[in-house]
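Right, one structure below, let's go through it.
With one protein chain withheld, the remaining protein chains of the complex are depicted in position.
== chain A ==
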Amino acid sequence: MSKRVLLGLLLACGLTASALAQEPKAGGVINAVIQPEPPGLMLAMVQNGPVQMVSGNIFEGLLRYSPKLEPLPELAESWNVSEDAKTYTFKLRKGVTWHDGKPFTSADVLFSIEMLKQTHARARANLVQVDKVEAPDDTTVVFTLKQPFGPFLGIFEVGSMPMVPKHLYEGTDWKTNPYNNAPVGTGPFMFKEWQKGSFIRLVKNPNYYEKGKPYLDEIYWQVIPDAAARSVAYETGKVDVLPGGSVENFDVPRLSKLKDTCVTGAGWEFFSPLAWLWLNNRQGPLADKRVRQAIMYAIDRDFAKDVIWNGLGKVATGPSASTIKFYTDDVPKYPYDPAKAKALLKEAGYKGEKIRLLPLAYGETWQRWGEAVKQNLQDVGINIETIATDVAGGNQKIMDWDFDIAFTYLYQYGDPALGVGRNYVSSNIAKGQVFNNAEGYVNPEIDKLFADGAVATPDSKRKEIYDKAQKILAEDVPVAWMLELQFPTITRCKVKNLITTGIGVNDGFKDAWLDK
């Protein structure tokens, strides 16, 4: 059992191993909060967070991922990889039907891939290395790659590659297909009704291929636009599940103390949101590596974790979150050490030039974090001026490279080739775009390591490459890594087995049951 899951369980009001051994009970209705109301439910067309949270119950991917991100069978029951790591053969589960009764076959897989290449930006990028996809028979799908692509087994999660019913979508205009509003999938729950602005109702799929599952009869996703009202809805018992991020951080301790309430930070391993400060490497004092290192030493990240994030999360050690593949903690470390920071600043010849700090306008928590970081930096003698701005204005400044230090957090998608390299390779420096190498870090060695790492085989070779890359980056501090964020999921303790995979609540309620 991974450390992360264990931590989550410990947090979950001392839920012990014996509780896990309980026999699941069938039946019951769960009310959960969905925030914000999704723009649609057709996962192949729209991929916002809330869309996946609801339709992760309706649709399925070929694979799921454990909290350690090992692939688990879902629609594919087994798979094997050829010697040269260029051919992946998936055996599909037999006897799977769509919610309308039609059988699910390899033809659906081929169709889904063609559709996703046009409708799903991340799927398109993930499939770049795929040369061809074939279906020799109804239950076999073979992917042939142009060259070995290490993270390939990591791209089959439901949000990254949902399976779409060919018989309902082929030859239609996908955008206006009526089934976008009443999606048909293979998942454990079926779409029933959507009262806009009020709730989305899913009901049990009685013909689900895993016998006995799902245990729940119905799920109501309640739409409650106001954060305070969502907390109250939980307190009054209107909802039983508050997925990560649906209430403000400062409400978490209060709600956690309520009777029969369990809190867990698990279920974000696949996304592994990592928060950091973008440091503009191009100009001024921050162009000096020693100043950037001083910033790392100057910031009390344990304080941020304990006070601002209420103890949830983990202090980041480098460019990779500890939950994703090929993470190593064998890198230069930056504990809170103001004296060392001052010494480094002196050595670098910093003379009190003004440095602008751009906090993230995502609400209370981020605002407080900006204030704490500013104070930390001022304490070691860095002259910080906070620039107040809104989300759009902040993005604009980052896109225009008009910043010195800027807060952000990004998802890592389980593999350095999918989520880490993009922020450090020089080919990804593009003015006018956000969430790339906005810091302007240029290091040909890093470029080469990430290019090699994506296509190297076997995994031990990839590990070697990424270990080296992490070491170099942690030494150079292109950005100041802060925390691996965890968005706590709050539930009544009677809701069991809600989070079983690395995708958490977004992966559907297939294993969840209610202890009555």
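By our rule, a residue touches a chain if its C-beta (ideal position, glycine included) is under 8 Å from a C-beta of that chain, and two chains touch if they have at least 3 such contacts; residues count from 1.
Simple rule for what comes next: contacts and distances are computed from a predicted model.
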Among "ABC transporter permease", "Dehydrogenase", "Cytochrome bc1 complex cytochrome c subunit" or "Sulfurtransferase TusA family protein", UniProt-listed name of the chain not shown: "ABC transporter permease"
Contact with the hidden chain (one of A:168, A:372 or A:399): A:372
Per the touch definition above, residue among A:70, A:137, A:302 or A:364 touching the missing chain: A:364
Hidden-chain contact residue, picked from the options A:389, A:443 or A:457: A:389
Contact set of chain A toward the excluded chain (per top definition): 248, 250, 253-254, 303, 307-308, 359, 364, 367-368, 370-372, 374-375, 378-379, 385-390
